[in-house]
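Take a look at the following structure, please.
One protein chain is absent from this view; the other protein chains keep their places.
Per-chain numbering from 1; labels A, B and C assigned in written order.
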């Protein structure tokens, strides 16, 4: 097997780390950078090449994957003083798997285009577990002609790689999904709590919802009420899963997109505020299904 | 086959009419009453016995089914001056398939018990179509010992008869399901509208949601966006289906139950207000999935 | 001075106690009843006549004031087995200063009318302090011809007696005021919290709001931010004042009235849910301005 050309990787955090390892397993040599040098050590020990800035990555690799926590970090990594775009090679493929504002993705794509490179947004769904097992879903936005090339790399890290349309639509798909998820999770928690207070057994109510029109992923796959399902965060004191802070962040992105496109999101806004409140009330590190616990605390005198 | 004993039936409206006919098909002679005499004519012509008050029904039948539009109508039919409870026989089985406040169901059950009768609440889900084809779902609350007797009758009109617990829990299950349904429908409409404005194709976004955690009955079975699915109200200008007025009514019941049990329903309350607004803006007779249309109207100058 | 005819008084709780004492100061002999005998002792010691049921009060007095915590208590006191209406004299004046559902006030007025008596609703604003000092505001609904007679008694307990219209409008006025109060208090808390986080000094921001269009009673008279004003609950760890539980109760009444009249209250509903949540999070006995504290709790990791 001919050796593969190296792939750049910027951002080796909770998600980036297992994603990069899956690329290695598929035989890709990596050019690594992270703002925290400690995050690179493991890869250096494994023989990968660690460099000292995103622009150095761009000098040594023409396919680069970035996995960063916020829009600001992504702007810094691409357009900053030592950013990728300072030394990006013509024809490079830049894939950003961060979850950020789609307007930022579009802006970065424009700047990349000026340099003769292609930028695609490819945010993931699925958490750290899926990142480890290579079962992430990638929602990809960008020039359709380049999708096959992106898919080749992303397929090493995920089991589902979905083409969504023009650049920014990967982010849009993720944001829309997570907003609907937040709404239906809170709705499930409210309905279960109300039903229990009206005398219904939670397992029976779950069964009824799931055979009726109230059925949703939050009721049938990830039920927020302790004792209803096994193997979900609600069965384990809301440990693990998808943290309330992360959900609040994604809802902030949905809010920003809705404000800038003048789209009304009456429940989406409210869901955003509820997860924001939860962060301030000690729920930030719990799974987002803990909204059931947040709602049901009893009145005390 | 031995002839069956007659069943009383009070309330022959849009839902009661086809339900009563299904009882007839199963060989039950009926004792009929409706406040609108015209509603009874069809049954009289078919040879059923029409009487002039709910108490007359109670005199002639010891199993009675009621299908009424509001709590007030149900109170009148049972406890009014000529109500069922005035002449109910000891041991009678009274099944109320109205959707009403569970607190009213409990009150009526108490009054029935004083008269030596058994009252069960058995609201339905599924609309006029399901009522015609005998495919309703009944959610039944009341004394468990009587469930088999109720099931015998309800099974003639529905394909699913679910025992929910003590009296009132049938209503509770229905209210909780419909509140969650309203929330996830509005959430689906908001997410689809936002996604479209961000450049996503609605069919593709639907596909992504349905393979992800945003999946719900409103996205995968009853999508509110015209052009995404066939055979749903959104494909037919939101005609047919479950009217906005009816959804607003059910959300009013959820609100009342939540207020009296002091259960927080942040999104449920908001959903209630949104459907209330829609009723005032010309959507009252459209299917409740028309919330997509309500949200997406364009800004005009 | 000719001795005055006795006045009946039912309900000697936190509010009723000081109100009754102000009637005594004005020379009215009282006929007293409370479900808790201990609440009557003080009045018995002072020489007032204590009886053992509301109907006994009605037998001995033709002007009766009731001050009760909920709609259910009011129904019991008037229409219960030993209620006022069992023995009310023709021509009696019944004044209910409870805060209850206006629909209940209307119903009680109808029943009183059948007995030849007049029922008026006269809820109060102002707390225990105003009750002691005789500075309550009464909002009165009922037959206009009887307003002067009501005013004579109510004027002993309050400095403001406002005629609002037909029976039930006293409740309506109180409910509408308190709903708007809740909304503007939460709005003030949100605006102050946001401003502080954006770098504004809270005293300066208060001054700016109060000279601008954001001005409201919650910003200029009862500011929720500690350190901005003296002599308000926020200056005293939210002790005293108007408890969160009571606000949640009044918002529940507003919600019920809005649901039954099909009036959209988007912010009123949300305010209701917020105060409901606060009751479950340890704020039930704090002044309702503590919503500022509820919102500002910091995100913790």
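The rule we apply is simple: a residue touches a chain if its C-beta (ideal position, glycine included) is under 8 Å from a C-beta of that chain, and two chains touch if they have at least 3 such contacts.
Since the structure is predicted, the reported quantities are computational estimates derived from the model, not experimental observations.
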| item | value |
| --- | --- |
| Contact with the hidden chain (one of C:17, C:193 or C:244) | C:193 |
| Sole contact to the chain not displayed, among C:32, C:112 or C:258 | C:258 |
| Per the touch definition above, residue among C:17, C:71, C:178 or C:284 touching the missing chain | C:178 |
| Residue ranges of subunit A at the interface with the undisplayed chain | 248, 252, 255-256, 259, 262-266, 269-270, 272-273, 276-277, 279-280 |
| Where the missing chain touches subunit B, by residue | 245, 270, 277, 279-282, 284-285, 295-301 |
| Missing-partner contacts on subunit C, residue numbers | 102, 125, 137, 139, 160, 162, 164-166, 168-169, 172-173, 175-181, 183-184, 186-188, 190-195, 197-201, 204-205, 208-209, 211-219, 221-222, 254, 257-258, 261-268, 270-271, 274, 295, 299 |
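Just so we're on the same page, only the chains that are shown with their structure count from here on.
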| item | value |
| --- | --- |
| Self-contact between copies subunit B and subunit C, residue sets same or different by half | same |
| Chain at maximum distance from subunit A, centres defined as averaged CA atoms | C |
| Separation of subunit A from subunit B, taking each centre as the mean of its C-alpha atoms, in whole Å | 40 |
| Mean-CA-position distance for subunit C and subunit A (Å) | 50 |
| Averaged-CA centre spacing for the pair subunit C and subunit B, given as whole angstrom | 38 |
| Numbers and ranges of subunit B residues touching at least 2 other chains | 262-266, 270 |
